[in-house]
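Of the protein chains in this complex, all but one are displayed in their positions.
And then chain A:
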Amino acid sequence: MSNATLKIHLTDFDGPLELLLHLIKDSEMDIYDINIKEITDQYFKYLQKMKETQLEVAGEFFVMAAKLMHIKSQWLLAEEIDDDQEEEDPRADLVEQLLEYKRYQQASHRLQKRERQQQKLHTIIPSRRNQDVEIAAHEFEVMVLQNAWQRIIRRKRQVNVGPLNQIEEWRFSLADQAAFIIDQVQQNPTQPLFFSQLFSPRSEPEEIVTDFLAVLTLAKQQVVRITQTQGKTNFIIESRKNKHVN
């Protein structure tokens, strides 16, 4: 198996059908005439590699593994009997499923191109007075926070050299960070507090994660209000008036 195959992220590559299509294409097989023995071997090798690299393998991948084994056994059986009778090809269902999936995969690539074109059109952010905007609980968009978070991590990677994947000791508590944030917000009520101001670019990941969770908790308790900034690169934390913290 080529190393290139392993470089694909699980997030980009999130289903057994996509993996199978990839393996079929990689080994230059005809989708209408899949070498079921070979593809099953490759599929199992891939699952093995996924486990070795400690990727979390979703249940669907094992369901497909079982399906492949089943087809393989039927295939071997059919070869052995070989009585010239027209039997249904054991691969038929799988091929249908793969073709259907491939069609939508292609359609999604086309749509993605359209989306990229559309992103070349820029609109203004409507001017509204911040004070008048109340975000109800059901209007809360997780994606906004997720986006801010991703940018913070991306920027952090550029500044910080240390590994992000190991955490030795969790030295920050949610309660401490929440108290710290409330303190920051109340110190200067007229000044907007940006999320990124809570920590320095050299802060450890634990601190940022805890700060982030603390902000979410405070927002949920309606102690602070979160506003998205223009350009979506950051967000502002404000104290909600008439709310008291215990």
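Please note the rule applied: a residue touches a chain if its C-beta (ideal position, glycine included) is under 8 Å from a C-beta of that chain, and two chains touch if they have at least 3 such contacts; residues count from 1.
Heads up, the rule we're going with is that contacts and distances are computed from a predicted model.
> Just to verify: the chain that's not displayed, which of "SMC-Scp complex subunit ScpB", "Hydrogenase expression protein HypE", "Multi-ubiquitin domain-containing protein" or "Radical SAM protein" does UniProt list as its protein name?
So, among "SMC-Scp complex subunit ScpB", "Hydrogenase expression protein HypE", "Multi-ubiquitin domain-containing protein" or "Radical SAM protein", the name matching the hidden chain's UniProt entry is "SMC-Scp complex subunit ScpB".
> Have a look at A:27, A:73, A:105 or A:187 and name the one touching the chain we're not showing.
A:105
> Footprint of the hidden chain on chain A, which residues?
11-18, 30-33, 58, 60, 64, 89, 91, 95, 97, 99-108, 110-112, 114-127, 141-143, 147, 230-233
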